[in-house]
Structures are given as C-alpha cells and as structure tokens.
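Complex shown without one protein chain; remaining protein chains in place.
Then we have chain A:
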C-alpha cells in the first residue's frame, strides 16, 4: 500500500497566507495569498484533482497590498477576508477587508488554464473592516459553521466583532473588547471556538493565551506563560470542547484543558525551531499538523487525548472470536501517541498548514519561498482509523 507522492506547486512570490475554501465541501480547494512589495499581489485558487493528482490553479489579483492573513467564509464559497499591508506616506498599516471572487473565475479558467495569468481577474471588494481606531489587524476570524454574517478581527490589542449586512457589503461593529495590561500588548493570533454555541474565542498575545466570552466581551480565562516564548498559533479540538492546542517560539506544541490551565495536558517537542501553525483534523481529532520554521511539517497522532482514545468503538456481537482478538490488538496499538510522518519537502520556513475542507485525509502546507505542498495522511493509518 504505497502512499501517493506529495504534489508540489510553486508560486512566483513569497507567501504566508493559506486557507482551505471552507464552504466548499466537494472540491479540494485551497486559497493562497502572496506577499510582494513590488508587484501586484495575487490570490491563487488551487484546485487539486485527487484522482489524477493534478493541480489546477486560478489567479485573482489583490490590488490592495501584500497579504498576511486570509480566511474564507464558511457559508459563501465566493467570500473571503484578507489582512493586507497598506503603505501610505511611508507608514505601513495592516488592514482587513471582505472580498468576493468574481463569479466567472471558474468558467474562464477551465477553458485555458495556462494563460490565466494573461488576463487575471480582480477581486471585488465588499467592504473594509475599518481599523483606523484599532491599529494593525493580525487576523480575521469567521464564525465557525455560521451563516457568514459575523467576523472577528484582532487588531493590536482589540477584539472587534463585526456584523456583515446587506450581502456583506456593509460591516458594523457590534461589540469590542480591549486587552488591558502593561506595555504594548498585541494579539498574534486567535481562534473562534466552534463549541458552546460559538460564544467563545481564544487569543494569543506574547506568551499568554486568553479565552473570551463573546456575549459579555470579557475575559474568561488566561494561561499566563503558556509557552516559554511567543505563542504563534492555536486551534480548538473540533470534538472536545475544552481542549485546545497551541504552539510557539519555544519549539513546543502544547495541549490544554482550559478547565485546568495550570499545566498543559501534554507537550510535544519535535520541531527544531519555532512552530508557526497548529491544526486539528476536522473529523479525526487525533491527527494534528504542525508547521515550523525548521522547514518541516509534522503529522502527529495524539490518540491519548483525542475524542477516540480507545480507537473506533466496534460492536462486539458482530465479530467472530478471531476477529475480536485481532481487533483488540489493533485497538491497543493506537493508544500510544506518535509522530506519523515528518514532511521535508519544503526548503524554507513553513508558516502555514491547512487541512482540506473536502477530504479529511488531505492537507496543504505553504513555505515562505512560495512552495505549496499537498500531502495525504498515510493510507495505513487512514485505514486503521476508519476500520
């Protein structure tokens, strides 16, 4: 059972921003935002044909500036937000905006995928998430599984909750909160929790992780010194409501139970440099991806703290004796947490990694030099989890 070789796609520009097209559940599609100060920035729409192992790309122009963060609407395939740098009068400001992809990008590209660069289409601006009062926007978060009407932006030390109205052409601030404390506090990243009816948010600033209640816009927990250094990213376990994973500059990945914040549930120390991104698999939360500036992507199997710590539960009555014993062996095996694979296709720092929204066994990682690599979970593991 040989695994498919990774598929590599090279962008012309350096890039940091990657997201799966969240609302798309049939096609495997990723969006990549480029970073270039001198040329027109682009959003690459990368379609992966699973059967033929072929990548189809479409390019949309993003005139506003270099893209630092990108996220797609969970409700509307065509809507996305970006955080981009705007340079004006020798001042650099990171702004955020909601965009719509032109409806005809798909049809146009299919006819002549090669010369799409000749006449790239442009994104249609829906509205700005005006942040002049709040400062640089670090990221924009869509309400998970929502109707695409609510987003949160993290700008410097502010959490701002926006309501998108009139087909997302108008954004109004519905509420906001500010991080209080000594010094210049700045959010580095955040995550909107899919649990508790989407009323919670977790943010990272410096070495701390904070939880927020969106109804009262107040802090509900704070893990000071969650990491030895800067916390770079965090992610909620999609199946266990109190569990979240974080990563940071101390090369570690930590798992937290937010009800017991004194000690991490578990700590991984596999990377040899800062860990920039951590992602739970959407369906099988034992699978965890981490991306690091040591140019590696690591896929770990964290069975012991997953929602299926004993493997798939199988009805014993249906099994004959021999199968039963066989099954028991199998179910004992995955109890050990382990590193499944280390992917070394990148040659520069990997800043982003994302699971596909359509195929739970597929993921993409993006390194700074513009290389996008699409990989699959090893088949052996896939069948062990499924069967």
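Here is the rule we use: contacts are C-beta pairs under 8 Å (C-beta built on N, C-alpha and C of every residue); 3 or more make two chains touch, one makes a residue touch a chain; residues count from 1.
The rule we apply is simple: contacts and distances are computed from a predicted model.
Participant: Identify the UniProt protein name of the omitted chain, choosing among "FAD-binding FR-type domain-containing protein", "Serine/threonine protein phosphatase 2A regulatory subunit", "Vacuolar protein sorting-associated protein 51 homolog" or "Transcription initiation factor TFIID subunit 10".
Facilitator: Per the UniProt record, that chain is "Vacuolar protein sorting-associated protein 51 homolog".
Participant: For a quick check of understanding: of A:165, A:225, A:307 or A:338, which residue touches the chain that isn't displayed?
Facilitator: Touches the omitted chain: A:225.
Participant: Using the touch definition up top, pick the residue from A:169, A:272 or A:307 that touches the left-out chain.
Facilitator: Result: among the candidates, A:272 touches the missing chain.
Participant: In the whole complex, not just what's shown, which of A:157, A:293 or A:306 touches the removed chain?
Facilitator: Final answer for the missing-chain contact: A:293.
Participant: Just checking the interface: what residues of chain A touch the absent partner chain?
Facilitator: 10-14, 37-39, 42, 85, 87, 90-92, 117, 225, 228-229, 250-251, 272-274, 293-295, 344, 347-349, 368-371
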